[in-house]
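The block that comes next holds chain A.
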Amino acid sequence: MGGLTSTASGSVLVHGKKLDGPPDDVVMVFQDYSNALLQWRTVAANVAFGIERNFDRKEIEQRVRDALALAGLEKNAEDYPWQLSGGMQQRVQIARALALRPAVMLMDEPFAALDAMTKASMQDELLRVRDRTGTSFVFITHDIEEAVYLGDRIAVLKGSPGRIEQIFDIGLPAPRDQLSTRQLPKFLEYRYDVHQAIGRGHG
Partner candidate 1 sequence: MRYTRAWQQYLKLSVAALPPARGLLPLVVLLGAWQLLQSGKSPYFPPPSDWWNGLMLLSKSGRLYPALSATTITLLLGLVLAAAVGTGVGLFIGVFPRLSRAIGPLLEFLRAIPPPAIIPVAILFLGYDERMKLTVVVLAAIWPILLNTSSAAERVHPLLLDVARSFRLSAVDRMRLIILPSVVPAILLGIRVALPVTIVVTLLVEILTSIEGIGALMIGAQRNFQSSQVYGLLVLIGLFGLLVNNIFAVFEAILLRRWPPKIQSENF
Partner candidate 2 sequence: MDKGRLIARINWPGTTVLVFGGLAWEAAVRSGLLEYEYLPAPSAIALGWGELAKEGILGSDIAHTLISVAIGWAAAMVLGIPLGFLLGLSATARRYCLASIEVLRPMPGVAFAPVGLLLFGFSLKTEMVVTILPVLWPVLVNTMGGITGIHQRLYDVGRTFRLSRKDTILSIILPAAMPPIVVGARISLGLALVLAVVAEMVGNPEGLGYGIVREQQALQPDRMFAYIVTVGFIGIVLNAGMLAVAEALLPTSRQLRGEP
């Protein structure tokens, strides 16, 4: 979808609109944040990486400021990625993507390498960003609970190359909350169903 590789199996969820925009409007966020950022550039310079060739100085500075604010990184603009924790480095990647103001952000297991607590707070951050920017997210993950918690729509892919096995519309209320939403009976139902959909293929 990002034009790079295709995923094997797992669940994919789509926020908001359907994905049929041109690839130009799609930006990718990778799981391996450490190697996806330019470690020799400051955070601000990293965020500017995608836009620095396409706009004038003022526009670039404005977009970088906005992206940093959205990702909660205002205080870290002059730090280097290797000085930051994993969660914060991932935010830098997200900010870099946001600076382009894409219609769709494609995220490839972005929180898989983070510890449980950071993961939870990053999930909520993502929902917050989605609410403020209206961007659509295609979020790839192997974590079923994460998929159900974050998603409006889940596509279960199976086989290699992946084919869409089943699509679920998630009718959980918004705003989502790590504790209460995950306790809802409907949440558990969705979790069960998605699990079943995946399980049937694995022999």
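As a convention for this text, a residue touches a chain if its C-beta (ideal position, glycine included) is under 8 Å from a C-beta of that chain, and two chains touch if they have at least 3 such contacts; residues count from 1.
Selection rule: all candidates are chains of the complex that A comes from, given by their letters.
Since the model is a prediction, treat every value here as computed from it, not as a measurement.
Every option in 1 or 2 comes from this complex, but the candidate touching chain A is 1. Across the interface of their complex, candidate 1 is touched by residues 2-4, 27-28, 30, 32, 35-36, 38-42, 49-50, 53, 78-80, 82-83 of chain A.
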